Structure formats: C-alpha cells, structure tokens
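Heads up, one of the protein chains got dropped from this complex, but the rest are sitting where they should.
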Amino acid sequence: MTPAIELVGIDKSFGAVHANRGVDLAVLPGSIHGIVGENGAGKSTLMSILYGFYEADAGEIRIGGKPVAIRSPADAIAHGIGMVHQHFMLVETLTVLENVILGAEGGTLLKAGAAKARAELTRLSDAYGLAIDPDALVSDLSVGLQQRVEILKALYRGADILILDEPTAVLTPPEADALFALLAQLKAQGRTVIFITHKLREIMAVTDRVSVMRRGEMVATLPTAETSPPALAELMVGRRVLLRVEKSPREPGEPVLEAIGIAVTDAKGVERLMDISLTVRAGEIVGIAGVAGNGQSELLEVLAGVIQPSHGAIRIAGELIPPHRRNPARLRELGLLHVPEDRLRMGLVPSFPAFESAALGFTGDPAFARPAPFGALFDRAAMVDHTRRLMDGFDVRPPDPWLRSSKFSGGNQQKLVLAREIERGPKVLLVGQPTRGVDIGAIEFIHRRLIALRDAGVGILLVSVELDEIMGLSDRILAMCGGRITGERRAEGTDAQDLGLLMGGVSEVAA
Amino acid sequence: MSAPIELPRWADVALVPAVSVVAAFIVAGLVVVGIGENPLTVTRILVTGSIGSADAIGFTLYYATNFIFTGLAVAVAFHAGLFNIGGEGQATLAGIGVSLACLNLPFLPAPLLIVAGILAGAAFGAVWALIPGWLQATRGSHVVITTIMFNFIAATLVVYLLVNVMGRAGSMSPETAEFPAASHIPSAREVLGALGIAQPSTPLNLSLALALAAAFGVWLLIYRSRLGYAIRTVGASPGAAIYAGISPGRIVMVAMAISGALAGGLAVNELMGAQHRMVLGFTAGYGFVGIAVALMGRSHPAGIVLAALLFGALYQGGAELAFETPTITRDMVVVIGGVLILFAGALEGLFRRLVARTLTVAAPRRAREA
Partner (left out) sequence: MDLQALAVILDSALRLSVPLLCACLAGLWSEKSGVVDIGLEGKMLIAAFAAAAGAHASGSALIGLAAGIGASVAFSLVHGFAAISQRGNQIVSGVAINMLAAGLSAIVGNAWYGQGGRTPSLEGDARFGDIALPGADAFAAVPVVGPLFREVVSGHALPAYLAFLAVPLTWFVLARTRFGLRLRAVGEKPAAVDTAGISVPLLRYAAVIICGVLCGIGGAYLAVAQAAAFLPNMTAGKGFIALAALIFAKWRAWPALGACLLFGLLDAGAIRLQGVSLPLIGPVPVQAIQALPYVLTVILLAGFIGRAVPPAASGVPYVKER
C-alpha cells in the first residue's frame, strides 16, 4: 500500500540544537499512527515541518507517493493536511464560525462565504457529533470545545490527513474518550490520523502503528499490536527504565506543611483549586499525580505564596501562616523553599549571570551584603564564592558563576536552582517538574538528591507530569483532577492504572 | 530563526553602538548633501563649534548635563522593563517644584536653598512619574500611553500656572520672577575662577557634577544594590520576581519615581543653573533625546555619559552650524537623534546581525592568516 505520507531523511537544526536527524516516517492511509517520544525528542518539530510551519534543512516529503514541496501551512492545507496544535491556534475574540473560515473565507466579502460555511459547519458538527454554536465567541468555550473548533477547522478545509499534537494534555478523561471516538470515526471514513503524545497508554488504546522518536531520531516504527508499554518506554529512553528509585523505607515525622481547605480562583473568576487539604511530614515525599492543567501548578504556587488562596489556611511546622505573611519571601524565612515548575520563567533570570540567578530570592542574605553603612550594596565576591560552592556541590557544568544563566543546559540550570534551594536547609521543599527537559544523567542525580533530602528529614511536595517519577520517588501519592484531590495512595500500594483512574477523576467518593 | 544573536562582549558594548552612530551620521550626511551643503564643511563646523574652544566646550558640557539626566531617567525605567516617554512632563513639573522652592524659601542660606530646590525638583518629577507608575501597577494602564498623556497635561498645567498663578507680576510673557541669587547653582566660571582658572562665561554650572554623581549613583543602584537587583529582575522576568518575593507593582512605582526624579535634574540645570527663572518650554525636547541617549548608551550609566557628551556636542555644534550656514538649523540634531533611536533602538537586531555576520566572516580569515 502506498503510504499516505512519507517523510524521508528530514533534518532540521535550530542554531546548535539538532531537532531532527535524518528522520524517516511512513504513515499508511486510513490508519491512526502514533508518534511517541520524550519531551524534546523532536516530535513537534517533525510535525511542524510536515505542516509547513518550519522548513526542513534537508529531506523530502511525499504525499500519496509523490514528492511535494511544503513551504508554508498554505501548501500543507492545499495537500489536505490539517493540524490541531497543542496550543490552539484560535483567535479568542472571534466567533467559532470566523475562526473556522479564517484563511478559507470563500470570497472577498464574508457574507458570500458565510452562509455556505455555516451550512457546512452544521453538517460536520452533526456528522461527528461535535455540537457547537457557530456564533459563540471562542473565549467563552471550554478547552475541550476549543479543541473541537480546531478539529472542525481542519475538517472544513477538507483535511484527509489530520495531525494532533499532544491533544489530550489539556483534556479531562471523558473529553479524551470523546476525542478517541472521533478519531476512530475519522479512520473509519478512510482519513489518516497522526497522533503525537508521550503517554503510552493512549498509544496502546487508539493507534494502529506507532513510531518512537528519541533525541531527534526515529528509532522504531511498529504495529501497535506487536509492542507493549515497557518495550515502547525502553525505545523512548534508550535503555531499560528504572521505575523504582533506590530508597529505603523511612518513618515520617511531624507535619511540616499543612494545607487546609485551600481554594484558588484565577483572574478570570475560574476556580482552579477546590477544597484542597493535604499534609506533608518531615522526611517524606508526597507526590502529586495529575494530567497537566488540573491544578497542580496552582497548588505549588499557592503553597509557595506566589498566588493567594481565596479560602483556606496553611500551616508550616504547625504554625498558622496569616495572609499577610503568605508571600514567597516570608515563607522562605520560615523554611519553605520552592523549585518552580518553569525554571526559565521563574526559577532563574535567563539574562543574569549565574551568580545573580543563584541569589534569586535570597538577596536579603546578610552574607551577600557589604558591611554597614553600605548594607544596601552587594558583596559580589561573596555571591560569586557562594555560587561556586553550589556549583561544586551539585556538579553544575560549566562551573562558571559569571556565565549567563541562559547559556547553561536545561539540566545544569535545574541543578543550579535545586542547589540554591536545597543548600538553604529547607524544612519543606516544593518541587515542580524537577526533571523536565533534563538529560538522563542529570535526572538520576536530581532524584538521588531529593531522596537524600528526604532521608535527612525534609518534607517534600513533588509535582510532576511524569507518572514514573511520581511513583518512583514518592512515599505517598495524591491524585488531582479538575482542581480537586481525587484520591490518596501509599506508593507501594498502587500502580499506574490505579492512579490513572484517580487522575481521570474517578474519585473514591464517587466510585 | 530569531535566536538571540550572541556577540562578544566588546562588540556588544562598543561595536554595535558605534556602528549605529556611524550609520546615523551617514544618513545625516545624506540629508546635508540633499539640501545642497558640503558634509565635510558641516562636520568641520560641528567639531570646531562643539569642542574647538573653551567657550564651545562649556556649552557642550552644559547641554550634556541635560542629556545625562534625561538619559539616566529613561535608562532606570528601561531596567524595570518600562518605557518612560514622560521625561518632558516630569522635567516640566520639576521646574514648578524648583520654582516654588526657590521663590518661596528666601530665608534659607545659599547652600540649603540650592539643596531645597534640587529636592523639590526631584520630588515633583518623581511624583509626576509615580502616578503613571501607580496606574500601571494597580490599574494596568500602560506607562507608555499615560506618560505621553502626562506630558500634555503637564504642558497645559504649566501654561496655566505661569500665566495665572506663578507668573511674574506685570509681565505678559509666561515666566516666573527671577530666582534669588542664593538659589543659583555656581557656574563653572565662578568655581574655576575661585581656583584661579579663567573661564569664559557659559551656562555650564555645577549641575554637571550633580549629573555625574547621579550617573555613579545609578550605576551603584542598578548593578550593585538589592533594589537595583529587584528592578532588573522585574524588568527581565516578572515571573522570577514574583517567585523571589519581589513585588513587581512596588518596583514599577519605585523605578518610575526614580526615573522622574532624574528627569527633574533637567530643571535643576536649566533653571537653577542657567536661566535663574522658570520659562515656558525650557524642556525643549531634551526629554525625548534622552531616549536616544539611553538607547545608545545601552542603559549603562557610563554609556549614557558618553552618549550625552556626543549629543551635547551635537547640540552646541548644531547651534554654531545654524549660525554659519543659514540653510541648516539646529533641527539637524533632532534628525540625528531620530535616526539614532531608529538604528540603536528599533533596528538594533539588524545591526547586531550585521556585526555578527561581519565578525564570523572575519574570524576564520584571521585564523587562516595567523
């Protein structure tokens, strides 16, 4: 059978980053083809090339066996390729109809094409059960509905080949199920679907064939039926994965962090967290498992004082924290330290030299100040020395305190942030996505340091989208869904399937 | 792709600004040719007119003083990620503050009256910048637009005050009475004369020392102090600032106030140092040129002092030029300022790319030759 799409020898670099190296891919028509790989493996870049968003440095794209030039999304659309981006390409101030016809308006005047478009939209909506009001403003739609608009956009343009980039990252489990049903329906009509994810469960559930990418290379393409999650995981990371990190059992101590009935409402008035109560004890790691966007980020930020709760109380080491002291600087003084999820936006200042980033949050340290009366001025030698010690202790490379923070690799940036927080001797450490975008070697190092910290009696709250990481490090696991805690498990008494159900909102109360 | 263009440090701080200055002068030269003058003659007049005599140097430094103040004002706001276009208005308000202090505190002895005048100017300028800062911090209105609006509000306010309230009795022109002698900042002629160095009479006065001290102070503040660290963090990464426990809103207000106070230095130099009364329109566009100065100086006080000297020389040279060649007016400086803002500011990326490309082409060649 002639592949619907063939990519041959695709190569793409961004500056020093080699995002795709000689990638080959063949997708059979009328199939659902999964592409898996870790974050940064090059999946999205490859699809952006297929969609004409980027141009490949080398390689060939063939559609139905014929080589084609795809230099822009317009070319891709003309070849019947549609793409649903991970971050939706919708204009929030426009209506559904306006978004759908954008770029395919059908005439100089909108009026000319609008009636036809409206009819076609209704037909598509009915055919696929995508009930949606064409005149609703996109900003008023839920994330799940917005994704439907994205799919309708592609179908309206007559896409035979549909690319979905991490489509479930933002969906609730019922929404994801609806999406999978839709994909099956599209396949039944003979359309081709390319489905990008890093979640093996989804690959196994919906795809016919699966390709695995690792560090910019395509390492395997297999029929889904002939493989298994452990086999795929091994292909993804390139060696047998240690699901369990070495750690000895430890009896937790006194509570060091307690959240009681925390609720958070965002600027748009949407409730992000509802009635969250949790306890972290000295010497234990509490993991938060959840699909991205279900309130874990808000939980970290509210506990760290970055955002304020609308309800609820927080205790640190038994002491109730009054609202006016719930800010990061005060909490730090009480021994609550925080490794934020997004190190480039929060954890450090990319344009600062490393020694200044290493002082972020601690500029009030008397060790960094000149003697009176010049106490408002920095003693830079002390800051540089301090940074050098952090770099030695955490093997940050290159160990150059003067190097701009942005010039370190992701793993080394993360080690610097961890070093800064851990070396302050926290009572409680909040850790968000400790190994996102971090190379394998550094991951092991970071995991070992976190375990050591726990063994030293620090209470750690760990948020990660990597379920393996949560299961491997945590003593106790809380699952979150839709801004609520949906269940609690001992790490040794659970597995991915059990947690997956909890993350999907199948709460114990409801069940 | 738009990856940031990495350049060696020397190229970053010296070569890129220098290339944009040269390019700006080439454009200005084309304008000169376009109106039928000889650019070489014009350059000669500019140079001798600005640094060719003690007299000329005095004027050049006097103008440079203004540019140091307004350039620093823009730069401090830049470091906090803010674009303060309101230097004109802030200096105008500072002028009112200076006048109020100088005219209403005649009982103070000379040094104290001068200090009072400087503080009043700084305070009025700070408040006029603080309001837009406060509006951005608490109400989310962008300082760019509010400071523009505040320039115009200041302009109408000062007309009203000079015509109806503070105006010189019996005078139709919008200006205050002459400030008491005790409020006059000593001129360079007086100071150097006391040291036995003869100086021609120019408006140059000790405000220059104040401006240089301000430049040093800003350097300490921005690069060496906790507050400066907070300002730079807010400017570079508001997320990191919040994470660190720095309140961006508070820093926005503080940075704007400092910026406005620095713009107030323009009023000190002009009114207390030179004109000895408040006159309408004394800000004369120095506030806007301050943007060019800050961009060219890459928001670093040392760079700003150098850029201010360049603009001071252009201003003074431009005056001579207007005198000697009737076809060219001092607006030439405004043109050069505009081109420089375009080149060193809006088109910075283009110039950085050009320099980067030239360097990468040159580097292997050098290696081969070596």
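We just call them A and B in the order they show up, numbering each chain from 1.
One rule holds in what follows: a residue touches a chain if its C-beta (ideal position, glycine included) is under 8 Å from a C-beta of that chain, and two chains touch if they have at least 3 such contacts.
Bear in mind the structure is a predicted one, so any value in this text is a computation, not a measurement.
When the full complex is examined, the chain removed from view is found to touch A, B. Residue in contact with the omitted chain (choice from B:Ala11, B:Ile153 or B:Ala356): B:Ile153. The chain omitted from view is touched by exactly one of A:Val91, A:Val143, A:Ala225 or A:Ala381, namely A:Val91.
Contacts to the hidden chain, counted on chain A, fall at residues 14, 45, 51-54, 72-78, 83, 85, 87, 89-94, 98-99, 101-105, 107-111, 113, 153. Hidden from this view is one chain, which touches chain B at 1-2, 31, 34-37, 83, 85, 135, 139-142, 144-146, 148-150, 152-153, 156-157, 159-160, 164, 288-289, 291-292, 295, 326-329, 331-339, 341-342, 345-350.
In the analysis below, only the chains that are shown with their structure count from here on.
Residue ranges of chain B in contact with chain A, taken from their complex: 1, 3-4, 220, 224-227, 229-230, 232-233, 236-237, 239-240, 242-246. Across the interface of their complex, chain B is touched by residues 14-15, 304-306, 327-330, 332, 338, 340, 342, 345-352, 356, 359-361, 363-364, 369, 376-378, 380, 406 of chain A.
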